[in-house]
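To keep things clear, I will list the structure first and then write my remarks on it.
Of the protein chains in this complex, all but one are displayed in their positions.
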Amino acid sequence: MQTETAEKQGTLPELLGRNWIALFIVLLVVFFSVVARSFFSFDTAQLIFFNGTEVFLLAIAELFVIITGGIDLSVGFVMGFATVVSSKLMVACVALGFSPFWSILAASVVTLLIGLVPGLVNGWLVACLRVPAFIATFSMLGVTHGISELLTQGIPTKNLPALAGDIGNGSFFYVAPGGAISFFSRPQVARGQTVLAIIPNMVIFAFLFIFLFAFILGKMKFGRHLYAIGGNIDAAIRSGINVKRDLIKAYVISSLFASLAGLSYVMKYITGKPDAGANMLLEAIAAVVIGGASMAGGSGTVGRTILGALVIAILETGLRIIGMQTFMTYILVGVILILAVIIDQVFPNRNR
Amino acid sequence: MAHLLEAKNITKRFGGLTAVDNVSFHVDEGEVVALVGDNGAGKSTLIKIISGVHKPDEGEIFLNGQEIHIDSPIDAISHGIETIYQDLALAENMDVPSNIFLGRERTKKILGFVNVVDYEHMSSESRKVLDRLDIRIPSLKSNIRNLSGGQRQAVAISRSIYWNAKVLIMDEPTAALGISEQKKVLELVSSLRKQGIAIIIISHQMYDVFSVADRIIVMRRGIKAGERLVKDTSTEEIVSLIVGAESVEKRSQ
C-alpha cells in the first residue's frame, strides 16, 4: 500500500538550500582561481588536502561526539599530547638503537593506544558520572595540556628521525619526466625537470581511517545507535541499546582521531609540541556544523563533515596563495559557521 | 484455562507511601482492559511493574499460567510485554524502519565477517507490519519528526507488534492527538484486538474507554476500587468509582 515515493526533491531554491555547501565550495574555487591564476591546479588541490589533513581528522573526531549530542573540547590538546608522546617515543626508540622505520611504527602504535585513554576518561565521566560533556572534555583539555607541557618542559621535541619527515611530506607515487613511476620515493632527476608527486602519504593515511569510520557510522549497528542516542537518549535506553558503552566508544573514537591528527602533524612538521592543535577547536567544530550537523545531536554524516572541513581547508590554502594573512581565515570561518546554522534553519532536513 | 497475563496481589511501596496495595488483575488474548483512576491512584505504578520499570514488593505475575519474573524493561519485552509510553520513545531524527528496529537492527554479513545494518530488509519488514495493521505512512524514509502525532503512535505500535507483542500496554494513547487522529488510534486498537493481542490501556478519556475496552478496572488510592464489564456498566458508575462512592452520595443528597 505504501507508495514508496522518492525523497521529496523540492523546488530549486530548496535544493540549493540543502546543497549550498557544495555550491559554496564551487564559488570558493572559482573566486580563488580568478584572483590567483596559479590556484586552479592539481598541485593546489593536493596541497589543500595536505594542509587540511589535521582539520579533516579533528572534524571527524568532533563529529562522533556531536552526533551523540555531546561536545569534545579536548581534541586540540589531545592532538598536541599525541604529537608530544609520539615524537618523544620516536626519539627514545632511535636512541635505544631501533631502526628509524621500526621506531616510527612502534611510536605511532603506542601513541594511538595511549591516545585512547583521554577518550575513555571523557566517556566514563559523561556516560557513568553524568558530568556534562562540556565540563568533562574541558577538564581533559587541561589535563592533556598539563601533561604535554610537563613532558616537554616548554621545549618542542626535535631530532626526530629524518624518515618521519620523508614519510610525512612524501607522496604515494611519483611520475618522472620520462613517464617512469616510482612508489613512495622521489626519483632523482636532472635540474630543471619537474617530478609529478601524486597523493600525499598523510592524505592517504587520514582517509584510510576516515573511510573506515564512515563505514562504521553509516552502515553498522553502532553507528545507528549513536544517532539514536543523540536523537532521543531515553528511547535509546528503553530499546535496549547499551547507551553507556556506546557513549564511551564515541569519546574514544574522538580521542583516537585527535591522536591521528597528532601523528599526521608530527610526520609533516617533524616536531611535537603541546599547543600543536590549540587553535583548531574552532575549525573542527565549524567543519561539523558547516557540514549540517546539529549541536543538539542526532545528525551529521562523515561525508558532509568532510565537505565542511574542505571549505575550511580551501579557505586556508587559498587565502595563503592570494597573500591574505591568517586573520582572514579566522574571520571567514566564524562568519561561515554562523551562516551555516542560519541557512540550515531556513532549509531544514538537509541531513539524512 | 489460564489467563494470558495475570497479576496477583501486587503491592508496591515508596518509603511510607503504598502506591499499589494488593491489586490483582488479568487480561486475555484479544481483550482490551482499560485502567482508569484519578492522578496518583496507582495506575502508572501498576503498569510500570508489569513493564519492568519497578519491581513489586509483593505479588506474582503469571504469563499463560507460568510465573515470570520481570526485573527490567528488557525482561518484559522478552516475555512479549511491550509498553508504549506517552512520549512514544521514538528517535525523531531517524526514519521509520530505523525506529521499528531501534536497538534490534537486522544485520547482514559482507566480506564474510563484517556485520552491516541490512536497511533493505528492515525497510521491507517495516512495510509488511504497517500493511498488516493497515497504517498509511507516505514515505518510510521520512524522519519521525515529519510525521503527525497519530502516525508516530502508529509507528510505536507497529514496533511493538513487529517484535511479537502478546501484551500491549498503552499509556494515554490518545492524549495530545487531534480528534481525527484519536479515532484512527482507537481503530488501530480494535484491529489489534482482532489479531489476538491483549491490550491494557490507561486513559482519562471516558469516550475512549467505552469505545474500545471490554473490561474496566478502576484504581483509587492504590487499591482496586472496582472492575466492570463495559457492557454492564455506565460512565456514571465508573466516574463514581473513580472519585469514590461517598462523594457521589453526598452530591446526590
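Here the chain labels run A and B in written order, and each chain numbers its own residues starting at 1.
Here is the rule we go by: a contact is a pair of C-beta atoms (placed from the backbone, for glycine too) under 8 Å apart; a residue touches a chain by one contact, two chains touch by 3 or more.
Here is the rule we go by: contacts and distances are computed from a predicted model.
Undergrad: Hey, which one's the missing chain according to UniProt: "Aspartyl/glutamyl-tRNA(Asn/Gln) amidotransferase subunit B", "Succinyl-CoA:3-ketoacid-CoA transferase", "Putative Ribose transport system permease protein RbsC" or "Sarcosine oxidase subunit delta"?
TA: UniProt lists the chain left out of the view as "Putative Ribose transport system permease protein RbsC".
Undergrad: Which candidate, A:13, A:146 or A:177, sits in contact with the chain we can't see?
TA: Checking the options A:13, A:146 or A:177, the one contacting the hidden chain is A:146.
Undergrad: For the chain left out of this view, which of A:22, A:116, A:220 or A:328 touches it?
TA: A:328
Undergrad: For the chain left out of this view, which of A:95, A:113 or A:135 touches it?
TA: The missing chain is touched by A:135.
Undergrad: Considering the whole complex, not just the chains shown, which residues of subunit A touch the missing one?
TA: 71, 73, 76-77, 125, 129-132, 134-136, 138-143, 145-147, 149-150, 153, 275, 278-279, 282, 285-286, 289, 295-296, 325-335, 337-338, 341-342, 345
Simple rule for what comes next: only the chains that are shown with their structure count from here on.
Undergrad: If you average the CA atoms of subunit A and of subunit B, how far apart do the two points sit, in angstrom?
TA: It comes to 46 Å between the two C-alpha centres.
Undergrad: Going by the contact rule at the top, pick out the subunit A residues touching subunit B in the complex.
TA: Interface residues on the subunit A side: 1-5, 7, 215, 219-221, 223-225, 227-228, 230-232, 234-236, 238-241, 297-299, 349, 352.
Undergrad: Would you mind writing out the residues of subunit B in touch with subunit A in their complex?
TA: Subunit B reaches subunit A through residues 73-74, 77, 85, 87-95, 98, 102-105, 107, 114-117, 127, 130-131, 134, 136-141, 143, 146.
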